[in-house]
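Excluded from the complex is one protein chain; the other protein chains are retained at their positions.
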Amino acid sequence: MATITGPNQSPAGGPLELERPALERWKTHKHGHHWRNAEDEFDAAKIGIWLFLSTEILLFSGMFCAYAVFRMLYPESIAAGSQYLDPRWGGTNTVVLLISSWTMAMAIRDVQLNRQFWATVNLLITLVCAAGFLAIKFTFEYIPKWGEGKRPGTLFSYPWATHDHEHVWWSIYYAATGIHAFHVIVGMGLIAWLLYRQRIRKAYGPTHYTMMEGVGLYWHIVDLVWIFLFPLLYLVH
Amino acid sequence: MTTINPTGGQIEEAVGHGGGHQGNYLTPKGGIWTTIVDWATTVDHKKIGIMYLFTVLFMFFLGGVAAIGLRIELLEPTRVIDGVTTGAFFDWTGDSVGNTGNTYNRVMTLHGAIMVFMFIVPGIPASIGNFILPLMLGAKDVAFPRLNLASWYVYVFGSMFGVGSILMGGVDTGWTFYTPYSTTTDGDHARVLLMILSVFILGFSSIFTGLNFIVTTHKLRAPGMGWFDLPLMVWALYSTSLIQVLATPVIGVTFLLLLFERVFSIGIFDPGLGGDPVLFQHFFWFYSHPVVYVMILPAMGIVSEVISVHSRKKIFGYRAIAFSSLAIALVSFLVWGHHMFTSQGELGATVFSFLTFLVAIPTAIKVFNWIATLYKGSIIWSTPMLYVFAFLFLFSIGGLTGLPLGALSTDLHLHDSYFVVAHFHYVMFGGTVIAFLAGIHHWWPKFFGKMYNETAARIGCALVFVGFNITFFSQFFLGTRGMPRRYASYVDEFQLLHVISTVGSFVLLLGFLVHLFTFLHSLFAGDKAHANPWGGLTMEWESDTPPDEHNFHHEPVCKHGPYDFDTTVPPHCSADEYPLPDAEAVKAAHG
Partner (left out) sequence: MNQTLASLLASAPAHPPVGGSWTLGINGLFTNLFFGESQGSDYGTVAGLDSGSDALFLFIWYVGVFFFLLVVGLMGYFAWKYRRVPGKAVEPSASHNTALEITWTVIPTIILFLIFFWGYQGYVSAQTAPVEAEQIELNGYKWGWTFTYDNGKQSAETQSFAGESSQIPIFYVPEDTPVRLKMSSSDVIHSFWVPDFRTKLDVMPNRYQPYWFRAKALSETPDKLESASIKIGEDDLGEPIEESYEYRDHWIFCAEYCGDQHSQMAAVLRVVPMGVYQAWKSDPGYEEGITPLCEVGELVWKAKGCNACHSIDGAAKAGPTWLNNYRYDVPLSDGSIVAGNDVTEWENYVRESILYPAAKIHEGYPNQMPSYNGRISDFELRGVIAYMKTLSDRASESERNSACSGGEADGAAEGDADGIEEDAGEDAGAMGNEL
């Protein structure tokens, strides 16, 4: 973009690229001018993404530490709290996320093999699964629980609480799943953006799929975090 | 001062007159608006570095002004005698009579938060590091230039939140935001929220920079440049970046929880609701201890560079220095509990005390290596080198006074006293800021192609050194004699030492004004700088001064180590200026 010289000229002197949406951009993708070659650039992007993911993991470890501390402080309240969760919904959501992780991986594979149609289909399924996850989370968990007064901290007003510190449990629950849900939402945005780039801009193909891979890794981490959250919150009493 | 080196000089000439690329990265691309837009949208690491330099120094100025305010307030203990308030400098802020604590605490928090989160953490890496790192590696830019620009914008955005909360009346939590105080104070105002958000956002900018540096170091080294050919500044920045990437997310989640706590009272840190305030302290220090090494490691990198170049001596114990940076980075994650000896259990305190002493060892190693580097050097007393001497002097004091803080029984007395205040100013100011100044003076010609007035700079250096010692050495005695920190007022017996400290801070201010003057003078009326004024061997000196927009005219190749002063004539320099010793003698010495 930075090299566009005239108002209607691409660097090559032809008409501005924006006017040719059908162009298969991935074929002409050039590495950034400060890279020696495309491999270096791809490797760099991958290291970058892994580093970013490690920050994500550390972010959630903070949450897990908080969980562990309160489990130690108030074992009964936490156990009682987790009884309120329905492992069936949690389980369904686990399955939904696992499917989405698989279709995400497939989408990358499709792009690498230049099966653009299937890539689109797989991305769409991923997106739908993500939405499904949130829908289940909200309609069957957040909204009814909130309505019953099972809320965090001072907002807690559940009349039949059996333990003193159940509100702490709900704080942990909402904070952990809330931060996770936020990541799902961000992930949906990223996948939608991939879809746009893949379908309309034809930006990805066998020789260029860095962002696909990056978002894919991100999505797996989001999935992985849920794989930890699910047993900790729903199953361990 | 135009010594034409066979290669460097000619290329400069050839390109300089060849149309197309004229001038350097600073050359305006057009009128004022074009230039502004160009800077605002630049992905050039050099311009981003310069923008960071100015914003960060501006924050330092803000923090410094606040510090002077604190010192004036502390000139006299506040007293209300027969209805008349004395010694309350902050009274003019409309604070309730006889209770200057209110304003003082806000100014104190502002000072600490600005200095830590907006000045010293981004400080060296994002300004000097950004500019120098790709040049040292022989790269055209950092790995992710747009992320780099984003980092600056995020930084500015985050700082605006912080400064905004100050303009709205300030925050009085202290830079440590201890719960439950921070979750309850100013309950009906959004200011604390803004400040928390500010730190949260600044974290992203820190992560972006760190991530960028790590990848750049891995993937953009010049051909022939192995890990042990890296300048030590690069090792230091690399270790720093590791900490930034690994520790910042934890402060992220901590401040997120703090935010929830304030907005929804979720009760995780609030003892009233069954939460655990000490958990917050653990989370906070898990980030904030490693972060003190984010402050000092780049400073150590600068010292390694400057001491070697200005004494024309191969750095002593290259590997020891490189690995001790990594060791510091790793062990720094294990000692956070030494800030909490008075609030945690016995077992934790013991373990953390032990680990604290472990982390002091690699630092001691570095200090000895630097001293050994001076041995048989050819030492020039330039401003950067004077600052390095000041660094060794002050940082030794700062580090050694960390020891009684790390020892359990003595810390019970010294914790949260002015002894701690003196300790961390000696390491943060005496260490990091002093090294920052060394770095700014060392690379100033590289940045702007101008020289500064050496005499004025040395006077500034002397004033800063003397002023600093007067200001903060007195505080060690305040601490051991029982003066607690974060006190707007105090009992009479402490006054003399406080007065001394305040006087020192004025000398310090004077020193900085001298520097401000030399910098401005150099920018507007400085002499053109020699392409390699100090005879440095690291790759940034192979580029033009100031560098071309794309750093190098053609891809540089690493042909010699960064500190091979006894076998290499520095680029752009002549062998007359920097005569080489006899090859046999060199062999014998290193053999």
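Chains here go by letter, A and B, matching the order in which they are written, and residues are numbered from 1 within each.
Methods note: contacts are C-beta pairs under 8 Å (C-beta built on N, C-alpha and C of every residue); 3 or more make two chains touch, one makes a residue touch a chain.
Note that this is a predicted model, so its numbers are computed, not measured.
For the chain that is not shown, the touched chains among those present are B, taking the whole complex.
The chain that is not drawn here is touched, among residues B:Ile72, B:Leu408 or B:Ile459, by B:Leu408. Only one of B:Leu193, B:Leu259 or B:Ala372 touches the absent chain when the whole complex is considered: B:Ala372. Among B:Val37, B:Val491 or B:Leu516, only B:Val491 touches the chain that is left out of the view. Where chain B meets the missing chain, the touching residues are 77, 79-81, 96-99, 101-102, 105, 172, 174, 176, 178, 180-181, 184-188, 271-272, 275-278, 311-320, 341-343, 346, 349-350, 353-354, 357-358, 360-361, 364-365, 367-368, 371-372, 374-381, 389, 392-393, 396-397, 400-401, 403-404, 406-413, 415-417, 476-477, 480-482, 484-497, 563, 565-566, 576, 579-582, 585-586, 588-590.
Keep this in mind: only the chains that are shown with their structure count from here on.
Inter-chain centre distance (chain A to chain B, centres taken as mean C-alpha positions): 35 Å.
On the chain B side of its complex with chain A, the touching residues are 43, 139-141, 143-145, 207, 211-212, 214-215, 218-220, 245-250, 252-254, 256-257, 260-261, 264-268, 270, 273-276, 279, 283, 555. Interface residues of chain A, counted against chain B in their complex, comprise 2, 32-36, 40, 43-44, 47-48, 51-52, 54-56, 58-63, 65-66, 69-70, 73-74, 152-155, 164-165, 167-168, 171-172, 174-175, 179.
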